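Only one protein chain is missing; all other protein chains are in place.
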Amino acid sequence: MDGHRISMLGTGLIADFYTQTLHGQRGRDQVSVVYSRSEERGSAFRERWSIPESTADLAAAVQHPDTDVVVVALPNFLHEEAVGLAAKASKAVLCTKPLGRTAEEAKRMLDVVEAAGVFGGYLEDLCYTPKTLKAIKAVGDGAIGDVTWVRSRETHPGPHSAWFWDGRLTGGGAIIDLGCHCIEIVRNFVGKGNRPVEVMCHTDTLVHPIADEDNAVALIRFESGAIGQFEVSWTFRGGMDLRDEVAGTHGTIWMNHFLRTGFEMFTAGGGGGYVAEKAETAAGWLFPVGDEVTELGYVDMFSDMFRAIDSGGAPQETFYDGYVVNAVMDACYRSAKSNRWESVDLDWRGGTTARISSTPERYEGLVVIKREILPDGRHKLILKDEATGDFTDRVVEG
Amino acid sequence: MDGHRISMLGTGLIADFYTQTLHGQRGRDQVSVVYSRSEERGSAFRERWSIPESTADLAAAVQHPDTDVVVVALPNFLHEEAVGLAAKASKAVLCTKPLGRTAEEAKRMLDVVEAAGVFGGYLEDLCYTPKTLKAIKAVGDGAIGDVTWVRSRETHPGPHSAWFWDGRLTGGGAIIDLGCHCIEIVRNFVGKGNRPVEVMCHTDTLVHPIADEDNAVALIRFESGAIGQFEVSWTFRGGMDLRDEVAGTHGTIWMNHFLRTGFEMFTAGGGGGYVAEKAETAAGWLFPVGDEVTELGYVDMFSDMFRAIDSGGAPQETFYDGYVVNAVMDACYRSAKSNRWESVDLDWRGGTTARISSTPERYEGLVVIKREILPDGRHKLILKDEATGDFTDRVVEG
Amino acid sequence: MDGHRISMLGTGLIADFYTQTLHGQRGRDQVSVVYSRSEERGSAFRERWSIPESTADLAAAVQHPDTDVVVVALPNFLHEEAVGLAAKASKAVLCTKPLGRTAEEAKRMLDVVEAAGVFGGYLEDLCYTPKTLKAIKAVGDGAIGDVTWVRSRETHPGPHSAWFWDGRLTGGGAIIDLGCHCIEIVRNFVGKGNRPVEVMCHTDTLVHPIADEDNAVALIRFESGAIGQFEVSWTFRGGMDLRDEVAGTHGTIWMNHFLRTGFEMFTAGGGGGYVAEKAETAAGWLFPVGDEVTELGYVDMFSDMFRAIDSGGAPQETFYDGYVVNAVMDACYRSAKSNRWESVDLDWRGGTTARISSTPERYEGLVVIKREILPDGRHKLILKDEATGDFTDRVVEG
Partner (left out) sequence: MDGHRISMLGTGLIADFYTQTLHGQRGRDQVSVVYSRSEERGSAFRERWSIPESTADLAAAVQHPDTDVVVVALPNFLHEEAVGLAAKASKAVLCTKPLGRTAEEAKRMLDVVEAAGVFGGYLEDLCYTPKTLKAIKAVGDGAIGDVTWVRSRETHPGPHSAWFWDGRLTGGGAIIDLGCHCIEIVRNFVGKGNRPVEVMCHTDTLVHPIADEDNAVALIRFESGAIGQFEVSWTFRGGMDLRDEVAGTHGTIWMNHFLRTGFEMFTAGGGGGYVAEKAETAAGWLFPVGDEVTELGYVDMFSDMFRAIDSGGAPQETFYDGYVVNAVMDACYRSAKSNRWESVDLDWRGGTTARISSTPERYEGLVVIKREILPDGRHKLILKDEATGDFTDRVVEG
């Protein structure tokens, strides 16, 4: 029944979401100290969330004697340093997405936690939304057959904080910010042991006067033949659009995590207040989300992390997963430049996955291409003669 | 940071939901003992949820030395006895819906907890769904103006347990089972201080060969002029339909809690497993809910209850609320028999609420009935001459 | 292949919709003359729709030598006169909804067309929406079993024309304007031969400073036991809300005709133009309808009317149907005053309809109340012992 005591590094939007989750409902885990470069922001955060201490000393926060878990909620360029300190302090470390700015950086972070023998959890919340968890389980149970295609879309009008826009600090633009979510969502559906082989990516900067991409579309080819597809943008208008689609040989899954979740409100205006992350309007038709920290996966994510720490097992999302995601993003950036498919270079630990395949049904020596049920219960077969290559159809009893 | 230790009374579907909530995620509260009439069901429940003890002795469960909270998850006809025992044991008691089978019974339960000075929480989960909580707040903030009408609909193909069908044990049919939810949802939107004045209800038994109603529709007139409307049924086909609609003078809210929440799956079959409470099919288009204990309000409900216990305050849903709900249901049953509007008889503690009203806008001495914005930006006014009663329209600058 | 030549009476919004339908796509029917009290509005309408003639002489329009069909698109208080003139001229007459202001008036109109032997079509467009037509057919084919309940909802922020607000000219408020649609939609689903027996109605004037109701909810009890429910309002915020729900013993139908039809647009504003009938905003999330004259039923309505005229048969919606609708509305107004169920008084031509019923399944001498399929394929039965009234459950092989 004992909970964990946490060093929270960072005081931005993501640190707020994390702490809201940890301190929300009836949780047994608590933030004991918060770090910010700025004393002022640290104090404000401390008061906002009733945290005992705040500090502007990163090492002190990590090494705080009361805490056993370090949560890294810092800008991307500070992840490696923070993870190194946590590893040195022999504490479990949970790092927000993306793990690194490049696969090389992520690999060093993976190595340092493995060398230190500390727990490394990758805080990829969108793989933990309740819908996603249930969908992953359904796919695992065979509900949609072999997965052939996954679309993950994450778009909004652009980040709230200045540092997000500076590729020198983040490692890129919309791909680094949003594509990392999509890639790991795709991996959960096609199977984590299904190697991402190569990537084709198109990027552009269409709206914002910045050096990095504000739009990107990519295809990821997996060893099984499954295709992952992501669409990320900082130019979407209408709020935050988080949707996933999974197609399989025997079924289909559609998930909408934000703008259409069964909660619709029209207001002539007035009576404002917070509507939802990255909402664009406060009047007209609005689409709030019931409980954002649950719906965005934070609750289940931390539960999984702490259970894994307590049980000595691995969480669903590990530093290794974060490293794979960075490797895919690296290939995306290379492809966007070369205009070709680029291979995903990584130290693969996942084994091999067989090609999607099925033994075709046969009917009187012919290959059954398709079987349709007619209104009268009979079946219509589309048949192929392998010798001639000719196609015919025939209606048979059902 | 200390949690509560709970005596769980009952081992049915609702006790499962409650315990799943309490033991789920990172909660600090735990069930210490479970009571069932049946030793066998008690043992199975104990093992299923890793509870230290089970017993077939109701009083022993209530008086268990390690627990400070009693949760009543028993069939309706056992609520009063259980609440009485908890009051006697001076423990906080949380009772599932409906509080009583009649307002008279509910009033006795209210009196007994008040006399004993113990905490009485009414476990009305559907007033705590994340969507509902956010919508109640939006309404309170004025986002839709004065509430004029609330529709609450709760229908499914019928309960899972045999005792639910026996009006002698429950107090009625679909109204007692489902209408209690709707009534309290409506009250939260029109305002808890808004007195339910009278009720018009139609019931029928259309499908199931039972003595009680399997369908009911009712209107509840509140002091402000707002109308509550509920539709309950044990004959709905397609799953469990939980929808609420709120209309106000300046806005509208639509909530879908179950069948359309942004999660859609088509499966050709195979790969079965649990889909959702009261789902009807395991193939074709399915509409799972991400996390049922969150989406159905259980998580926020228990958080509110325990926070209220800890702070010495009142929860959102009290025994008094449960009593009001019973009083409205009593009026529904009377109305269904008399075929008239029937007054809601109760000891009202809520004060008075003014009639919905607005001072009409005037234009050149005429009353403005409606103002429309034309595509060219001008305004079209519908005007009424109060002297003659004549209506005209006029287009004016915007 | 020959089309019809039409005398169009009226130049308001509904005459625009009718003429847009008749002159739209590749229709063979044409308006030859249009009548308006106002020469100016008549001329404008004539030019807008390329009609050969306009006139301010009602009789002349009706008796125009080139036309064989008279379409009455006038305010309610002018319907009777116009229909009388058409009957006298021995022309087919199609009258917009509601047929009369009261059942008495409607009955006189029915009598006059029957006495003259002319075709009388009731222009109830919302019974002809493509969705509604397909749903009526599905219900007729048994797709949802016996209909137990129909909800028809029609609400918007109030009419565009001044005369609509004047109960002296229309016969009432939101019920006369909108309830007429709902009632006839309900009748199409419960069966036109299913007699509306009695009505319970609540009305109020909550927002607009007028003498008639701007809100109403009503229940209609049919001979079979089916319940019709309508909700009409001139105070809805968010656009025009047209939704129907049909529940049956074996299925469910949900239709959304306007605000959620699979067309969603977010616009930051600018690039205005007509969005949809009774839309409230021109920015933010908008929900246009593809083709309003098709989606609102006008196309199929006129096709049915002209086919019926050509074939000498009856259309789906007749003057008799209009009369029944008026009789139900009369009962609604009486009920709203008496606060009781009021009988529907009319000359019923529809025969009798049996009570919804089913012979209960039996299992080992017990009545099967419900049969559920468990995840393992077995069936769970809820059983009732008719002798004792006791309920039990049992799990059996599927």
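A, B and C are the chain letters, set down in written order, and residue numbers restart from 1 in every chain.
Assume a contact is a pair of C-beta atoms (placed from the backbone, for glycine too) under 8 Å apart; a residue touches a chain by one contact, two chains touch by 3 or more.
Because the structure is predicted, anything quoted here is derived from the model rather than measured.
In the complete complex, the residue from C:144, C:279 or C:369 that touches the missing chain is C:144. Annotation: of C:20, C:161 or C:256, C:256 touches the absent chain (contact as defined above). Check C:55, C:102, C:267 or C:392 against the missing chain and you find that the one touching it is C:267.
Here the missing chain is touched by one residue of B:90, B:281 or B:338, and it is B:281. Note that of A:137, A:160, A:307 or A:378, the residue touching the chain absent from this view is A:160. Seen from subunit A, the chain kept out of the figure touches residues 144-145, 148-149, 151, 155, 157-158, 160-163, 165-166, 168, 200, 202, 204, 206-211, 215, 217, 219, 221, 225, 227, 229, 231, 233, 235-238, 241, 247-252, 272-274, 282, 339-341, 356, 358, 360, 367, 369-370, 372-373, 375, 380, 382-384, 389-393. Touch with the hidden chain on the side of subunit C covers residues 1, 3, 24-30, 129-131, 133-135, 137-138, 141-145, 250-257, 260-273, 288, 290-291, 294-295, 299-300, 302-303, 306. Residue-level contact of subunit B with the missing chain is found at 237-239, 266-268, 280-281, 283-287.
As a working rule, only the chains that are shown with their structure count from here on.
With centres taken as mean CA coordinates, the chain nearest to the overall protein centre is B.
Chain centre most remote from that of subunit C: A (centre = mean of CA atoms). Subunit B and subunit C have CA centres that are 33 Å apart. Each chain gets a centre from the mean of its Cα atoms; for subunit A and subunit C, those two points are 48 Å apart. With each centre defined as the average position of its C-alpha atoms, the distance from subunit A to subunit B rounds to 35 Å. Contact with two or more other chains is made by residues 144, 250-252, 272-273 of subunit B.
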